[in-house]
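The complex appears here without one of its protein chains, the remainder shown in place.
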Amino acid sequence: MRVLLALLKKEFRQIRRNRVLAMMIVMLPVIQLTILPLAADYELKHIKLGIIDDDHSTLSQELTNKIMSSGYFNLVDVGQSYTQGLEQIERDKVDLLLEIPSQFSQNLHKKGTESLSISANAINGVKANVGSVYLTQILQSYNVEMLHKLIPETMYANSGAILTSSRYLFNDNLKYPPFMVPGILALLVTMIGGYMSSLNVVKEKEMGTIEQINVSPIKKYQFILGKLIPFLIIGFVVFSIGLFIVARGVYGIVPRGSYLLIYSYLFIYLIAILGFGLLLSSFAETQQQSMSITFFFMMIFILMSGLFTPIQSMPEWAQWIAAFNPVTYFIKVMRMVVLKGSTFMDIRRYYLIMVAFGIVLNTLAIWRYKKTID
Amino acid sequence: MKQFKAFVIKEFYHVLRDKRSLLLLIGLPIVQIFLFGFALSNEVKNATIMIVDQSKDAASLSISEKIRNNDNFHFVGFGYAYKDAHTAFMRGEIQAAVIIPPNFQKSILRRENPTIQIIGDATDPNTATAVINYVTVITMNFQRQALGMTSPVSIDVRNHMLYNPELKGVTNFVPGLMALVLMLIGVLMTSVSIVKEKEMGTMEILLVSPFHPLAAIIAKAVPYLLVSIFNLCMILLISIHVLGMPMEGSYFLLFSMSVLLIITALSMGLFISNQTSSQQVAMLISLMGMLLPTMLFTGFMFPIENMPIPLQIISNFAASKWYYIIVKNIMIKGLGVAYFWKEALVLVGMTIFFIVMSLRRFKMRLA
Partner (left out) sequence: MEPIIFTKNLTKKFGDFIAVNNISFSVEKGEIFGFLGANGAGKTTAMKMLCGLLVPTSGLGKVAGYDISTQSDSIKRRIGYMSQKFSLYEDLTVRENMQFFGGIYGLRNKEIQKKIEYYHDLWSNNEMFDGLVGSLPLGWKQKVAFATAMMHDPDIVFLDEPTGGVDPIVRRQFWELIYKASDQGTTIFVTTHYMDEAEYCNRVSIMVDGEIAAMDSPKNLKIAYHTDTMDDVFYQLARKAQRSETV
C-alpha cells in the first residue's frame, strides 16, 4: 500500500508540474466537445436546390412554396432547362435539381399520376442522399395534402388505402447533437486515456527512470496500478467536465438513464482502454514510437466505432473488426443510457463484453511488462 | 552541401530503421484508404428491424415478407406486442419497428384505411429518417402491386444520383485523405522529432556544431517529405486503380501542389516545435490542434457550408481545406492553375507566415 501511494504521489506531482500538459488535457477535450458536434451535423439545412418548373401552374407554385417553407433548402436560379441545371451542378452551384414537367398539374388531374424527377450531385454522397430523402418526404406529404383537398373526404376514407404513421423515439426533433455528443465524449476519453497511459510509461523508458524502478522490489501489479489510477482519475475528470459542463451546459443534454450506470461503465471502460495503452507501451522504446503505434490503433478504433458512420452498413469483415473494438461498445452504451435511458438489464451484455476486454487487455499488459530482460 | 546530404541520409536511416513508426507512416495511410473505400459509408443498410404483426393474416404476412426481404433491412424477429419492440429499442437491438394493426386484411377489405405504425430510433436521426422512408415506400408499393390499388392522385418521385450512383464518396474522401495524411506526417512527425532533440539534450550538440542549426532541422524534415510523397503515390495508385477515382488533370500539377502542402505542414511542425520542449505537449498540440481540425474543416467528412458561421470562418485557417479544393479541381474536373491560383496562394501565405514566426523564435543559443 505504501509503495502504491508513493507511486501515485509521484505521478500526480509530475502531472501537476507539467502545467501546459495538465491544461491541455482538460481544455482540449472541452473545446472539441463544444465544436465537433456543431461541425459533425448531418442535418443539412442549406441544400442548394434548383427547380426547373416547366409547368408554371398554381400547383407547381404551391409545391415550390411547400418545399421552401421546410427550411432545408436554398433556392438557386438555374434557368429553364435541364441542361442548364446540369451545368450549375457541375459548377457546384447546385446540389439538387427538381424537375416539374410541363402539364404536371393537368396530368395529375386527368390521369391521377405524374412523375417528378430529382437529380442529385452525388459527389457529396451524404448531401445527395439526405437531400433527396428530405425532398421525397416533402413531396409525399404534399401528395397526401392534395388527396385530402382534391377528393371528397368520404370517398378517400373508404378507399381501403393503407395509411402509415411514423414516430421518432428518443429524439423526436431529429437533432444531431444528442447523437454526436455522447459519442464524441466517449472518443475524447478514449484518446486521452490511451495516449497518456502509453506515452507515460514509454517516457520512463526513454528517460531511463524505469531501470531505477526495475531494480526495486516493486511488484508488477503495483507498477501497473500506479499507472492506471492517475489516468483513471483524469479520465473521470475529463468525462465529468464534458458531461456536466459541455453536454448539459452547451447542448442541454441530460442523461435519461442513471449516472451510476454511466460512471460504472466508464470505470470498466477506462480500465480496459488504459490497459490497452499500457500494452501498446510495451512495444515501444521511444515516445515517438509509442505515439505512432497508439495513433495507428486509435485511428482504426475511431473509424470503426460507429461514431460517424453506421456499423451495420459495413461489410461483414468490417463488422467483425468493429466487434473487437472496445470503443464501439462504449459509444453504443453512452448513446443508449444517455439518450434512451437504458437500464443495466438492457446493457448487461455490453457490460460483460467490456469486463472481458478489461481482463484480457490488462492481463496482457502485466504479462508484457517485464522487469527483467532475458 | 555535402554535409547537408550526410545529415539527410542519417535522418533517413533513423526513420527507416524504426519499424514501429513506419507502421504509422506507411501503414496507416493504406489502411485508411481501404477502410474508407470498402468499409465506411453513410448509406443506411442492414438497419435492424422488428415487426409486430397483430393480425397474422395474408395481407400482413405478405407485407412483412416484403420488409424482411428488403436489402436495406436486417430482420431481427417478430414481436407480439409493442412492449417487445420497446424492450428491443432499449437494448439497442433494433433501430426500427413496424406495427401492423389487428384485423389488417379485414380492414382493407372493409375499406377502413388501416394504419401501419413505423417507429424509428431517432437517436441516430439519419438512420431513423431513412428507415421510415424505406418502409413507407414498401407499403405504397405493396398497395399498388399486391392490392392493385392506386391512390386517386399520386406523385411519383424518381431519384437520380448523378456522377456517383452508389454514393461511394470516393471523389470526396480520396482528396480528403490525401490532405489528412500529408498534414499528419508533416506536422506531427516533424514537431515531435525536433522536440525530441530538445528533450534528450541532443539539440545542444546541433546548436554548437559548425553546421547551421536551421539546416539540421531542414535535414530532419527531408525524410518526412519523401515518405509523404511515397504515401501520396500509394494513395493515388490504390484510389485510381482499385477504387476508380478519376484523374482528369495533370500529375505534375497534382504533385507540385502536394509538395506545397507538405511544405506548409512542415513549417507548421517547425512552428509547434518552437513553442514547446516536451514531446507529449508537441504531440497533443499536433493531434488536437491540427489533426482534428483537418478532419473537421477540410470538408470531406462534414460539409463546411452546413456549419455555423463562426466555424465556417475558422475553417479558412485549415490549410487542408484549400488543398482539398485544389485536388478536387485537378483530379475530378481536370482544371489548370488558372482556376485555383488563389487557393495555392493561401497555402504559400500560410507557409511564409509559419516560417517567419519560427525563425523569429528560433533560439540560436540555448536560453
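By letter and in written order, the chains are A and B; residue numbering begins at 1 in each of them.
Here is the rule we use: a contact is a pair of C-beta atoms (placed from the backbone, for glycine too) under 8 Å apart; a residue touches a chain by one contact, two chains touch by 3 or more.
These numbers come from a predicted model, not from an experiment.
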Exercise. May I ask you to name the displayed chains that the omitted chain touches in the full complex?
Key: A
Self-check item: Per the touch definition above, residue among A:Met27, A:Leu75, A:Leu163 or A:Met207 touching the missing chain
Solution: A:Met207
Practice problem: Decide which residue listed in A:Asn18, A:Gln103, A:Gln312 or A:Thr343 touches the omitted chain of the complex. | Solution: A:Asn18
Quiz item: If the missing chain were put back, which residues of chain A would it touch?
Solution: 2-3, 5-7, 9-10, 13-14, 17-18, 207-209, 211-218, 371-374
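One rule holds in what follows: only the chains that are shown with their structure count from here on.
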Practice problem: Please report how many Å separate the Cα centroid of chain A from that of chain B, as a whole number. | Solution: 12
Quiz item: Which residues, counting only chain A, touch chain B once they are in their complex?
Solution: 18, 20-21, 24-25, 28, 32, 35-36, 38-46, 86, 89-90, 108, 112-130, 132-133, 135-137, 139-140, 142-143, 146-147, 150-151, 155-172, 174-176, 178-179, 191, 195-196, 199, 203, 206, 283-284, 286-289, 291-293, 295-296, 299-300, 303-304, 308-310, 312-315, 317-318, 321, 332, 335-336, 339-343, 346-347, 349
Self-check item: Contact set on chain B toward chain A in their complex
Solution: 18, 20-21, 23-25, 27-28, 31-32, 35-36, 38-48, 74, 87, 89-92, 95, 107-130, 132-133, 135-136, 139, 142-143, 147, 149-165, 167-169, 171-172, 188-189, 192-193, 196, 200, 276, 278-281, 283-285, 287-289, 292, 296-297, 301-303, 305-308, 311, 332-333
